[in-house]
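What follows is a structure written as structure tokens; I'll ask about it next.
Here the complex is missing a single protein chain, while all its other protein chains stay put.
Now for subunit A:
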């Protein structure tokens, strides 16, 4: 990579900062408790729309891991999510009615808020249906991980998106507010992932899993990307480029080892496929606010109409991070 490429990527990063700066006008502050943030706090940044039913468990899960503060952008919820979040002592909330799509699928808003409040903190950028797991997460709080990353001088931590699904039809069991979604969506695909390297940004591009197997078996190229880098020791000069799949400066994307070793990594358990999914995908299809003309949601609705079962007899049932590590979906690296 020559100086010219570096320079162009630098410009790109600056452009993202300018975008984020302009898009800040779209955000209206509902509840700003960021003054409570301690310099050593671990923060969550998230964008959501109509997720009231998931919020109690989402907040509890991450509080239990040791997250100290939530910075959330509410994109025009009308189900009471906003009112619910407003009440939470550790949530700072912004709201917007503007287009999710035109804010680069929320990236601009989060880039702005992270630049403003995330500098110097370990920041976890996750959606409400994503549960972050990492090596030893059953015994060690998130701070143990970030302390170890600090000591190892690692700035970013990768966590692949792992699609979880129920064993029956997707809508069969009703998800109750506060319930652990993994009680319903407990199954996943363990060994059908495809990886290639993006030479420009140096990140890995991972596709596969249940969604590729069921929805994209005839058009694999458009299967959704599963690589994510959600945990970053944020600096105000950083910027997410495309969702949380990649960042600039691109050194942050090197969360993998190329000489044969394994770096430590985690997983985001993606509990999208609950009974809320069908309604959600219908709504998203109408709003047309998702990536690549919402082709993903179009593929879903085409398939789900007749047989909404993702489970196969080769699916694995989730029973903890050690299983995921053993199957080779994440790694302890040299953390012991």
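We adopt the following convention: a residue touches a chain if its C-beta (ideal position, glycine included) is under 8 Å from a C-beta of that chain, and two chains touch if they have at least 3 such contacts; residues count from 1.
One rule holds in what follows: contacts and distances are computed from a predicted model.
A single chain of the complex does not appear, and UniProt lists its protein name as "Peptide O-xylosyltransferase", one of "ABC-2 type transport system permease protein", "Transmembrane protein", "FAD binding domain-containing protein" or "Peptide O-xylosyltransferase". Per the touch definition above, the residue from A:204, A:232, A:248 or A:274 contacting the chain not shown is A:204.
Screening A:98, A:144 or A:309 against the full complex identifies A:144 as the residue touching the chain left out. Mapped onto subunit A, the interface with the missing chain covers residues 136, 139-141, 143-144, 147-148, 151-152, 158-160, 189-197, 204, 206-208, 210, 212-213, 216-221, 227, 255-265, 312-316, 328-336.
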